[in-house]
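All protein chains but one are shown at their positions in the complex.
The chains carry the letters A, B and C, assigned in the order they are written, with residues numbered from 1 in each.
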Amino acid sequence: MSEPDCLSILDVPRIRADFPVLGREVRPGVPLVYLDSTATSQKPKQVLDVLTNFYRAHNANVHRGIYTLAEEATAAYEEARAKVAAFIGASSPEEIVFVRNATEAINLVAYSWGRANLKEGDLVLLTELEHHANLVPWQMLAAERGIRLEFVPVTPDGALDMEALPELLALEPKLVAVSGMSNVTGFQPDVKSIARAAHDAGALVLVDGAQLVPHAPVDVQELGVDFLGFSSHKMLGPTGVGVLYARRDLLEAMPPFLGGGDMIRWVKLREFATNDIPYKFEAGTPPIAEAVALGAAVDYLRSIGMEKIHAYEQALAEYVLPRLQEVPGLHVLGTTLERRGAVFSFWMDDIHAHDVSQVLDYYGIAVRAGHHCAQPLHTKFGVTATARASFYIYNTPDEADRLIAALYKVKEKFG
Amino acid sequence: MSEPDCLSILDVPRIRADFPVLGREVRPGVPLVYLDSTATSQKPKQVLDVLTNFYRAHNANVHRGIYTLAEEATAAYEEARAKVAAFIGASSPEEIVFVRNATEAINLVAYSWGRANLKEGDLVLLTELEHHANLVPWQMLAAERGIRLEFVPVTPDGALDMEALPELLALEPKLVAVSGMSNVTGFQPDVKSIARAAHDAGALVLVDGAQLVPHAPVDVQELGVDFLGFSSHKMLGPTGVGVLYARRDLLEAMPPFLGGGDMIRWVKLREFATNDIPYKFEAGTPPIAEAVALGAAVDYLRSIGMEKIHAYEQALAEYVLPRLQEVPGLHVLGTTLERRGAVFSFWMDDIHAHDVSQVLDYYGIAVRAGHHCAQPLHTKFGVTATARASFYIYNTPDEADRLIAALYKVKEKFG
Amino acid sequence: MEDLYREQILDRYKAPRHRGHLEDYDIAYEDDNPTCGDHIRIELKVQDGRVVDARFDGQGCAISQASADLLLDEVIGKPIEEVKQISKDDLLEILGITLGPVRLKCALLSLKVLKAGVYGLGA
Partner (left out) sequence: MEDLYREQILDRYKAPRHRGHLEDYDIAYEDDNPTCGDHIRIELKVQDGRVVDARFDGQGCAISQASADLLLDEVIGKPIEEVKQISKDDLLEILGITLGPVRLKCALLSLKVLKAGVYGLGA
């Protein structure tokens, strides 16, 4: 992939103009090259405008008020829910629960569905690719309830070992919980095939969509996903809000998770009845303005088109990966170009990831260093920490060139 | 209390100028009179500026990044924690856990501390004043674990029956969980005396500070509070963030609640170790921008002074209550002028609260109608729904006059 | 207000035409809106597949009560099969006002009760 080929897919300069932070200099004369969208994305002014306009003109609490502002706020909040539902192909807005982030979405499933449906000895099948968000909640349940955990192995090139799947599914897991895209290797598992096989084996399917939803078209019905969790802040929206999608019949059968206002139908001193879905799972004042702004982020992404975004990032991956691999002594964790996003975790011989990231920062390049909340995956590859450069719609091949150039400087400095 | 007396306490016109939404008209020619701050407060431009500036200049994920933006974001987020700690007199920022809202704060205590420390037959002492947020989590624990619940009764004037307390404490509750200020009657229980008595009886003390913290000076050490939960959105900050304060030794001993990134020290495939407090309780990407903006809200409140705010609202209460009570057929739920904030829930003979609120909206006056998430309290007073007018630092006695005048119109219309 | 509390609605609220109970009915159903305490009970007398008389009772806001009264205007005299066809939009047209999400629930409670009744939930 060449630079111009990439840029024929997406009008990146025009997109960049929407993101105020991209005009920033890290130090006088050193412009920001933001390559950490996997941790959190930047926000376009269209999203910030909706966010502040909500507070400046319509702010009120939702669902109960009869006055003008409250009705406007409620309508905006519910409209955001409908936008999110349409964005991921849910069959109705009631299948969308607003939570804080992908992490809470998965915990909600573990606490509510998990504690109601899993008993000692039951199996939850995970993968070695998983982010801590899709490991720790199940470990907690294993410690509390004695459920068992098994893991689909990762291949040396950072993909999932699909050949191991049938054997693992033969153990009859109750749930298969898998990342839709690794935040380390960028690998995008074939969720549709996994879901079909899992369903055939009698398991439900949870997808950790924290990376998938911002970077690829998602249709939960067509993929056959039962639960999907993702975060607004990784898809151009604000922090403080995330989404749990779950199939209506599952949500209806699940017991409540957090108790309080709005999730109830009625309350007496010693008992309560739960509200209808999705409100049953939204206790207390929700992240109202954040959800409304997430709706604006969805609008923005749709106006570009998720197919295009996905294609652009695949093209970027083809551009970046070989160039990275040319840097002497640099090893990429995740070397497949099939089914991958533009995320590159790497380590350099004899140079700690912290030092790599620090030197890159000197050149204005923001990359993350650490285990990226996927410590078992790093352990598997025998490294404690990697540096990670991740690209989104506002990043250019030129920025990749700057990254590569700076990596040669790192080598020089520490060589 | 006369109008000028109230306004000598606080420079309300100057404060109003900071709140963009207050310039709004509900319909052409009908200015907004916002009397629903108990549900959610409006936001000053100082808070909105910090919020958008974060996204425009410093946005990054916190805690792990080494690059400039990530360090700035982390510093801003931790500075907000320190501001909140100082605001409520916590002994250190580590005692401040950022959650979504007051509701989640209380649920966190019920799930983590409650499940680790309460067993069948143990007593949690609540009050009849409580908001659903401080009822339902304990009802859920009662259903799951067989703990018992008892309630301090409410007096006919909407206060707590303190004389019943000794007898109830003699039942040796493990926890006394009480609202710092009722969102219905405006009553502000004597938390300090309750805490002292509860501690003497061997109980811990949780205060639902959702209404107290925005409206009165709070010093957790001086009050003797062990757990305090409150919400940013009711104290001039954004939605999507709230606070759990808990004493360090309690937090340290409590098991984690949500599992995922940031709350761990290390993770293997089948086990994890928890991080230090407060991170142990902050799983996944926190509401970063929201917490930073909450810090700005705290700055704003401190610049006015919580003592002054409290005095102003007490003066307003003295101004409003008698005038409300003069409206024929109008009954206020909560008639004491001692220890109260400027919240007035009322019902009118033969006119449903919905209709009251709807007619008031016609005059631009925003009040809430319903049970205000305190259904047991309404049941106790034999009403299903009340209309509620609540005042904050940007409300004037003149707005109260407009409310009263409009209530006479309501009577006319429905009389 | 002019728009929301049209004379018709206040009228029907203050002086409903169909409030009360039937001595003898074939269908009855009741339900409430727990949030605000609106409550509606509807009783229908059916002969030869046609609603020959109807009453409602209940309490709540003007919108919920007037809506029930106006709805029964529509229902009385109609074949039960046509009653089943009455839609949300039909009722809102009869009311002739635009409603926010909360008030919509008030307005539609009577229709919800009616539908549950004619579809056989009542006895």
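We take it that a contact is a pair of C-beta atoms (placed from the backbone, for glycine too) under 8 Å apart; a residue touches a chain by one contact, two chains touch by 3 or more.
Keep in mind it's a predicted model, so treat the numbers as computed, not measured.
Touch, as defined at the top, links the missing chain to these shown chains in the whole complex: A, B.
Of the listed positions A:Ile96, A:Val359, A:Ala374 or A:Leu403, the one in contact with the omitted chain in the full complex is A:Val359. Although one chain is not drawn, its touching partners on subunit A can still be listed: residues 352-355, 358-359, 362, 369-371, 384-385, 413-414. What subunit B contributes to its contact with the hidden chain is residues 63-66, 70-71, 74-75, 78, 265-266.
To be clear about the criterion, only the chains that are shown with their structure count from here on.
For the pair subunit A and subunit B, the distance between C-alpha centroids works out to 31 Å. Residues of subunit A in contact with two or more other chains: 64-66, 70, 266. Residue positions 35, 102-103 of subunit C each touch two or more of the other chains.
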